[in-house]
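Just one protein chain is left out here, and the rest sit where they should.
After this line comes subunit A, so read on.
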Amino acid sequence: MGTLYLTATHVIFVENGSETRKETWVLHSQISSIEKQATTATGCPLLIRCKNFQVIQLVIPQERDCHDVYISLIRLARPVKYEELYCFSFNPKLDKEEREQGWKLVDLNEEYNRMGIPNSYWQISDVNRDYGVCDSYPTEVYVPKSATAHIIVGSSKFRSRRRFPALSYYCKNNNASICRSSQPLSGFSARCLEDEQMLQAIRKANPGSDFIYVVDTRPKLNAMANRAAGKGYENEDNYSNIKFQFIGIENIHVMRNSLQKMLEVCELKSPSMSDFLWGLENSGWLKHIKAIMDAGIFIAKAVAEEGVSVLVHCSDGWDRTAQVCSVASLLLDPYYRTMKGFMVLIEKDWVSFGHKFNHRYGNLDGDPKEISPVIDQFIECVWQLMEQFPCAFEFNERFLIHIQHHIYSCQFGNFLCNSQKERRELKIQERTYSLWAHLWKNRADYMNPLYRSDHSQTQGTLRSRMAPCNFLYKFWSGMYNRFEKGLHPRQSVTDYLMAVKEETQQLEEELEVLGERLANLQKSQLNDNKDKSKQQERSKQLGLSTSNNSLANTPQEYSNDLKSFPSRSPSQGDEEDSALILTQDNLKSSDPDLSANSDQESGVEDLSCRSPSGGGCLPSEDSGKDSDEAIFLAV
């Protein structure tokens, strides 16, 4: 039982709890779909599915009210203008300079410098400075020294969306590189001298190898079908010294359906093991994850072990290409496994190279066929690697989950629009805040306690195996069942170990101080006993008693005889570590008096006249929820 509020940016449900006031905040941007379900005795259920895999069921007693809420939510969840998005009203109370600094935290020029560029083989090119050559590429691209502006422009005309081959990653140990592009417009027989020269230039930029790999991440059939449309792939006969390779990763439509099927499995009520495994297999999701990973492994091997450069493309070079290049970089370079490095990686291969965030993740209402969980898959690949190599990443699972959350939340401006050009036109950096600064500020929450920069797992290339290792791919319940508390261990080992680490550090520092004091005391020849007792205290203190055994959990329903009820244990009301709290805190602190903002609540106006409480425009609904049911649907 509780009250439902609709604001310009959130749906808020406040439970009528006697002691604790439990609030559930959902950003409109997070809403993926709303379903009106069949009316029951208690009322009309509305099922809200979110892009961060939260599922909420509201039961509204009156059918008419339910319909109104439904209509309002539909409108609110499908903004048509960027200005409707939360990032433009979000106010973390930072001043202009802090906002700017936040945006400067990740600097791609610095990153390419770190790689060792510019150098004798690679240079920065400003040929795209006004987006004149390719409007989905950044203004600054890195190309081989021997690629003149003429070659670049010529090549761009022969590539889908004019996305010519450009540098993604350079390995200074052996000069091998990973370049990326889109498919060539080769059709059945077309050729382009400049494009062929471009690939030659890439090859020449690596004196250690006399050929390059060209990797097409599409299934062969799809690529061949593209030829009929005047596009296609590189013909080994025309391009000298290339070895061509298909690595079949399915397209965005297949992936969208795959996720859909997997989420259906997650929504099954009390599935048997068979139901679950069948459903998971049927969705094909893990198979796709593995395909992306295998492609990344292939490229990483080519670069690290063979010392051969690779050119990667798919169709348009902004989905599968981004996935595969970033996985490969992660495997190759330990820097990307640090927190900062990971942010840089996403900024480089996803944001700057024009991954279509708006289309893929539905910032604005658009074509549902463009929606696809592309970056979600990449993030999952990272998680799978973290499970295989627990010491290798500086950040933890929570970091990944929060990043995924914010890609959809539109609370920060990093993942808006479809290209750098669009973002600059909208002046994103002047009008919104950077997620990276926010995460960086809270980095203590995101650390992996098992990470040590001098650990063997963190050095050099991560050697993951391609086969046989099907079993290494696990279902990520932390992401897809994120809000079902009953499924997860009650206390996080990560948090515990971080607490231990912190305390140990503090004690070590104290010991340093004591050590110095001891040196002074020894000089003045005091007796030892006093100091020995301090050391004993230290070892006693390290027997930590963080409250890790006071978390009583409740049993789920193990039997259908004792009670017929959904199989999830009810929400205990403990702190949800999700970014819901992030948004809640921030909104609260900046929440203007909402009664003054009636015009912002478009679509909600019709309800305000029905509001029982006279003041303000906040419609309040009595959502007649069954008191047994937790707000998080027993899915």
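In this text, contacts are C-beta pairs under 8 Å (C-beta built on N, C-alpha and C of every residue); 3 or more make two chains touch, one makes a residue touch a chain; residues count from 1.
We take it that contacts and distances are computed from a predicted model.
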* Looking at UniProt, which of "Aspartate aminotransferase", "Eukaryotic translation initiation factor 3 subunit H", "Myotubularin phosphatase domain-containing protein" or "Propionyl-CoA carboxylase alpha chain, mitochondrial" names the chain that isn't shown? -> "Myotubularin phosphatase domain-containing protein"
* Asked: Looking at the whole complex, which of A:Ala8, A:Leu94, A:Leu280 or A:Leu364 touches the chain that is not displayed?
  -> A:Leu280
* Structure fact -> Which of A:Lys157, A:Arg431 or A:His455 touches the missing chain? It is A:His455
* **Residue in contact with the excluded chain [from A:Gly132, A:Gly230, A:Pro390 or A:Gly460]** => A:Pro390
* To do: Consider the whole complex, including the chain that is not shown, and state which of A:Tyr131, A:Trp440 or A:Tyr496 touches that chain.
  => A:Tyr496
* Structure fact -> Residue positions on subunit A contacting the omitted chain are 266, 270-278, 280-281, 284, 286-287, 290-291, 388-392, 449-450, 452, 454-457, 465, 467-475, 477, 481, 486-487, 489-491, 493, 496-497, 500-501, 504, 508-509, 511-512, 514-516, 518-519, 522, 528, 531-532, 535, 538, 542, 544-545, 548-556, 558-559, 561-562, 567-569
